[in-house]
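Supplied in structure tokens, the structure appears directly below.
Apart from one protein chain that is not included, each protein chain of the complex appears where it belongs.
The letters A, B and C name the chains in turn, as written, and every chain counts its residues from 1.
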Amino acid sequence: MTATTSAPTTRRLTTARAMSEGIAQEMGRDEGVFVMGEDVGAYGGIFGSTGGLLEKFGATRVLDTPISETAFIGLGIGAAVEGMRPIVELMFADFFGVCMDQIYNHMAKIHFESGGKVRVPMVLTTAVGGGYSDGAQHSQCLWGTFAHLPGMKVVVPSNPADAKGLMISAIRDDSPVVYMFHKGVMGLPWMAKNPRATGPVPEEPYGVPIGEAAVVREGADVTVVTLSLSVHHTLDVAEEMSSRGVGVEVIDLRSLVPLDTATVLNSVHKTGRLVIVDEDYQSFGLSGEIAARVAEVDPRMLRAPLARVAVPDVPIPYARTLEQAVLPTRERITAAIDGVLSQ
Amino acid sequence: MTATTSAPTTRRLTTARAMSEGIAQEMGRDEGVFVMGEDVGAYGGIFGSTGGLLEKFGATRVLDTPISETAFIGLGIGAAVEGMRPIVELMFADFFGVCMDQIYNHMAKIHFESGGKVRVPMVLTTAVGGGYSDGAQHSQCLWGTFAHLPGMKVVVPSNPADAKGLMISAIRDDSPVVYMFHKGVMGLPWMAKNPRATGPVPEEPYGVPIGEAAVVREGADVTVVTLSLSVHHTLDVAEEMSSRGVGVEVIDLRSLVPLDTATVLNSVHKTGRLVIVDEDYQSFGLSGEIAARVAEVDPRMLRAPLARVAVPDVPIPYARTLEQAVLPTRERITAAIDGVLSQ
Amino acid sequence: MDSDIRVELYRMMVLIRTYEEAILREYHADKQPVFDIGAGLVPGEMHLSAGQEPVAAGVCAHLGSGDAVTAPHRPHHVAIAHGVNLDAMTAEIFGRETGLGRGRGGHMHLFDPAAHFSCSGIIAEGMPAALGQAFAFQRRGTDRVAVAFAGEGAANQGAFHESLNLAALWKLPVVFVIEDNDWGISVPRSASTSVPSNGVRGAAYDIPGERVPDNSVEGVHQAAGRAVARARAGQGPSLIEVHTLRLWGHFEGDPQAYRDDLDGVPGRDPIPTYESTLTEAGLLDPERISKIHEDASVRVEQAISFAKDSPIPSGEQARDHVFAQEAHR
Partner (left out) sequence: MDSDIRVELYRMMVLIRTYEEAILREYHADKQPVFDIGAGLVPGEMHLSAGQEPVAAGVCAHLGSGDAVTAPHRPHHVAIAHGVNLDAMTAEIFGRETGLGRGRGGHMHLFDPAAHFSCSGIIAEGMPAALGQAFAFQRRGTDRVAVAFAGEGAANQGAFHESLNLAALWKLPVVFVIEDNDWGISVPRSASTSVPSNGVRGAAYDIPGERVPDNSVEGVHQAAGRAVARARAGQGPSLIEVHTLRLWGHFEGDPQAYRDDLDGVPGRDPIPTYESTLTEAGLLDPERISKIHEDASVRVEQAISFAKDSPIPSGEQARDHVFAQEAHR
């Protein structure tokens, strides 16, 4: 069960549907799995992550909560400690500041502090990302913040098949897993979306292993390490560049904790050039970590300076012109790749 | 006023006294400056950061608060917006999870969201660091977490003179400044301390510029970039290594935001070897950022792979043997320098 | 109650509604045929306040521009009632360089220093700032007050509790106003708390708490009058909850499929009700009513035009304003 099935499939789902299908299958299999959060019931999750679950499993297993993130995330932790397997939704990752203590001082540390005796098998789902002018408090990715703090795994699917497989793996994991989904890959009818937000998804339950990156496109000239919505922008750019004879290898990290360093190093070793595309803030985050993982093994693997395409340490602005100037757009990715190749 | 005074001085203070002296001088100069937090009054700050202020300025300007970090940090923000200059203490950085929304979604973003029209001249002081068996919830540094999120400056003094100068600069800065002081450099009578926790401090007010690192020891063979208590461990190691003929250049970053990249690059350019010593968690934090700042300019500046001495992505354990195994000790720093030099 | 005040309350409610209707129109105008939240001249989430005018009008009638007001994600009615610069606010909603925040903030992040107005998109987390404004007012020996608005859903967030406790302890001149519109997005009040009135929560802080049960602008006005007077007199904070009405969806695009009370909603619109009351009292007649509507419309359309005619910020300046420019004084 732990590897992506290779069975042929033609059925196509949105990422949102794939997520909720993964949850539904696990709820069917295990009585202890339940879902909790704001608007996860009748609304089906503001970004569709829990669509149809209330109808299938009823209000005792799909629970709308008050706007009390500290209390209900803590409730999830306590229930997990007692052997249940809660899936708790923090509506936007941007809201972590009202409840981070539960997440990083409790959910993430209890197992360690108990010397391994207490397990907290909980999934914390949360929406990330911008691009639709939702402003500085509703557009952040913040995965660097979660990944910096030990004790929780962090996964970030970019497409429907991974979304389902990572969800099932996360639910079955005995450690807490933070599951961050980008609004722009959910395939929502009311938001501009990448065509890859809908894709083939096997019907049966399957897992995508946590901690394994995917080389989603091979190429010999430059490695782009990325994740989430930026995978699609990068694939678009890679496609375009291949017509110019440039081979872009694209790595979708999928997990940040654990981080699949080997896949990154193998690719950089091959191409000698590295661009990191990250919709989170640039400094003190993911892009730096990737740089360090290379430089602590062999900085001379890099034939040219690496380039980072990230949010340049500014809050996400509202106006479209401003927002597009700070997000990792196709234009910025293209320019970064060209820059790295020109050196 | 904005540069460290070069006047000779013989008076020696602890870092704690230097901090509170800086605050007192600014309170004397500016009616709008006030101090607020848990146990900042009669107790003088659990780690001595506000000693003597209540006696000098009274309870209307030195305010003990309830254990309501969200409310009183938010109160500081509102007062700053109205033109006051609050210094607000979050007793341990470890507690950020109960109030981070105020800090990063409000204190740090209001200026930007208002298009620069509203200023939030506030100082958030907070104690960091371990080494005295205070466990996983009271020993963290977490400066990587604060530095990752845009809109607040982050300073981390390692000694009395910088503590006073950075405090005065922080109070006079029109942007929010997070001021993180390590318990182990405060010179507390009840905690083992480095001898450098007491040092010469000019009596008159002066500023240490925010965003300027200090080369605290010159050396030709290897650069160690570090900050806070680890500066002292590194200086001890450098001293010891010089007797073995090894020249260790030690950079005390002092500020994380803005980060003084030029000083780091100059040194690495000279030595070709880099060790980063960071008491925060290793991954997705400061050590990665330093690596990226080098690798995005010229990875081949590094004649050998860089090394990181940081907390290896585990919560800080309680037992001394375990805690010492994860903190950046002199032993680990020595081993890392030796490792980098051997390649 | 004073006739001028009554007409003024009506006029303010009409101005607010007119504004929200215009924003509604502009918001959807260029998101057709398929609704795309990020498209058009006004992109992003849009939380309109139709139905909640009595709260904003009734409370802010007691305030001057020296008083501070903070609002949540649904801020327009409060901003307008407190006299926020309408042109600059509209330009902000349109993401223009002339906007309150030069297009950086958007509709959930409106800051007007002249009116001491702010808002925040994080539930209940806008409240603590009001304490700090009140603290500054108190320390300076003024009788200025700060008012913090929040929804009934916000009353179950930790920041609500901490704010009330601290304001009560330090006797800060704050008025806390809870707008109970029955819903927190799709979650009904009954699924978010077991107390029927947040008024009772005043007792948990030893401060007055009351509930205005009927969305009546005059009821709000009276309750707020007591609370503001108390704050100005140095007697500390008060808590008021108003049972109001969310006339439209939580945000634009909300299908409201979860909503079982929709049928009754139009009949509960507070503006026609108050119009009848004032007409019966002889304070309004059809002519005066249409003049008020017309004036409102002119003012609102002027703001919309101002916004549309204003320059769009240049992407090159996206990195400005992270830090204050003169760092050292």
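Going forward, a residue touches a chain if its C-beta (ideal position, glycine included) is under 8 Å from a C-beta of that chain, and two chains touch if they have at least 3 such contacts.
Just so we're clear, the structure is a prediction, and the values are computed from it rather than from any experiment.
**Q** Touch partners of the unshown chain, restricted to the chains that are shown, please.
**A** Looking at the complete complex, the unshown chain comes into contact with A, B, C.
**Q** Which residue among A:76, A:202 or A:288 touches the omitted chain?
**A** A:76
**Q** Using the document's definition of touch, tell me which of C:70, C:98, C:118 or C:192 contacts the absent chain.
**A** C:192
**Q** Using the document's definition of touch, tell me which of B:138, B:196, B:293 or B:308 contacts the absent chain.
**A** B:138
**Q** Of the residues A:65, A:194 or A:283, I need the one that contacts the missing chain.
**A** The missing chain is touched by A:65.
**Q** List every residue of chain A that touches the chain not included in the displayed model.
**A** Residues in contact with the chain left out: 1-2, 60, 65-66, 68-84, 86, 98, 101-102, 105-106, 109-119, 121, 150-151, 153, 169, 172-175, 207, 210.
**Q** Determine and list the chain C residues touching the chain excluded from the picture.
**A** 156-162, 165-166, 168-169, 191-195, 200-201, 203-207
**Q** Which positions on chain B touch the chain that was left off?
**A** Touch set of chain B with respect to the missing chain: 38-39, 41-43, 46, 64-70, 94-95, 97-98, 131-138, 189-192, 312-315, 317-326.
Heads up, the rule we're going with is that only the chains that are shown with their structure count from here on.
**Q** Could you tell me which chain's Cα centre is nearest to the average position of every protein Cα atom shown?
**A** Central by C-alpha mean position: chain A.
**Q** Among the chains, which has its CA centre at the largest distance from chain A's?
**A** Measuring from the centre of chain A, the most distant chain centre belongs to C.
**Q** Centroid from C-alpha atoms only, then distance chain A to chain B, rounded to Å. What do you get?
**A** Computed value for the inter-centroid distance: 31 Å.
**Q** How many Å are there between the centre of chain B and the centre of chain C, using C-alpha atoms for each centre?
**A** Each chain reduced to its C-alpha mean, chain B and chain C end up 40 Å apart.
**Q** Show the residues in chain C shared as contacts by 2 or more other chains, in ascending order.
**A** Where chain C meets two or more other chains at a single residue, that happens at 101, 103-106, 109, 120, 122, 125, 158-159, 322.
**Q** Multi-chain contacts only, two chains or more: what residues does chain A have there?
**A** 70, 94-95, 97-98, 135-137, 313-315, 317
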